[in-house]
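Handing you a structure now.
Only a single protein chain was left out; the remaining protein chains are all shown in position.
Labels run A, B, C, D and E following the written order; every chain starts at residue 1.
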């Protein structure tokens, strides 16, 4: 009866991709630990890029910097 | 000073129902463990059915299958 | 299919008390939202008092201060 | 590689304030524990006041009571 | 930069199995969403069976009942 929480930035993951994550994690727990699929929960949280920080900066800013860098090339 | 996080699918829980959950959990922690009500936090997360999986499938799909099954009867 | 996470300080909750919390929360979710008991998960995390802070102080220190205050009366 | 999750009520925190929280927590973990900034994650969850309870009551109701009390003065 | 939290009951998962979960989830996020492996975090929490409830009962009790049932066959 595992519980899995996947947190990603909200950047356009589709329902089909989320279904693939749910299936993939459920299968993995069955394969590695023999867990019962029917009582495996997977919850995906999509987080605004303003609300997710890495290296002390919001992802919003990191994405803007990466885009600017690409534009300059 | 307990912290309780309740995660449910976003399927129309009303403010009144959420208030009832908050009161009920707070009371339970007071009754069972003698916890101070004033420092008990309860946070309810409502999760889109596309983002919650059980048995390897998104709840969106499980609900649609259940509705279809009901329709067929 | 709710998921509930209860976090309390590790201060001697017994297995019987934890079973009472599990039953109580499961019943509450059934009563208030009609949730299916069989797919309700409740996970209790017991946290060392050094690792839990309120008001800027570890609970270890708050408990010691409360005990000292009681001793002084 | 710390992971920090800050949960606050959704009451108008700006992108600039959230960036300040991200930077502040990242710096704190570097100062106190020598953690590598580049692999420090900070995620901020903003929670509706109907979904956050303290002392058995939703914050929505606590805020309304506080406003009413201020109005009466 | 995904963050994944896997919660399972503490029932003897080995370090090798946990490494397999870490690798499997990281690969899945790369395959499905193109996520960068180097900033994917996976944290596994192992929870005592007294502290995990399903259907209103601690897993400790469910396991004992299942063992008793097997013994009776």
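Rule of thumb we're sticking to: a residue touches a chain if its C-beta (ideal position, glycine included) is under 8 Å from a C-beta of that chain, and two chains touch if they have at least 3 such contacts.
This one's a predicted model, so the numbers in the text were calculated from it and none came from an experiment.
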Visible contact partners (per top-of-document touch definition) of the missing chain: B, C, D, E
Where the missing chain touches chain B, by residue: 1, 3, 39, 41, 43
Contacts of chain E with the absent chain, listed as residue ranges: 15, 18-19, 21-23, 25-27, 37-46
Touching residues (missing chain, whole complex) on chain D: 1-9, 13, 17, 20-21, 24-25, 28-29, 31-33, 35, 39, 52, 54, 59
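Throughout what follows, only the chains that are shown with their structure count from here on.
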Chain pair showing more contacts of the two, A-D and A-C: A-D
Same vs different contact residues, chain B with chain C, by half of numbers used: same
Contact-pair overlap exceeding half with A-B, pair selected from B-D, B-C or A-E: B-D
Centroid comparison with chain E (C-alpha atoms), farthest chain: D
Inter-centroid spacing, chain E versus chain D (mean Cα positions, whole Å): 29
Whole-Å gap between the CA centroids of chain C and chain E: 22
Per-residue multi-chain contacts in chain E, two or more chains: 1, 3, 7, 39, 52, 54
Each pair of chains that touches, named by its two labels: A-B, A-C, A-D, A-E, B-C, B-D, C-E, D-E
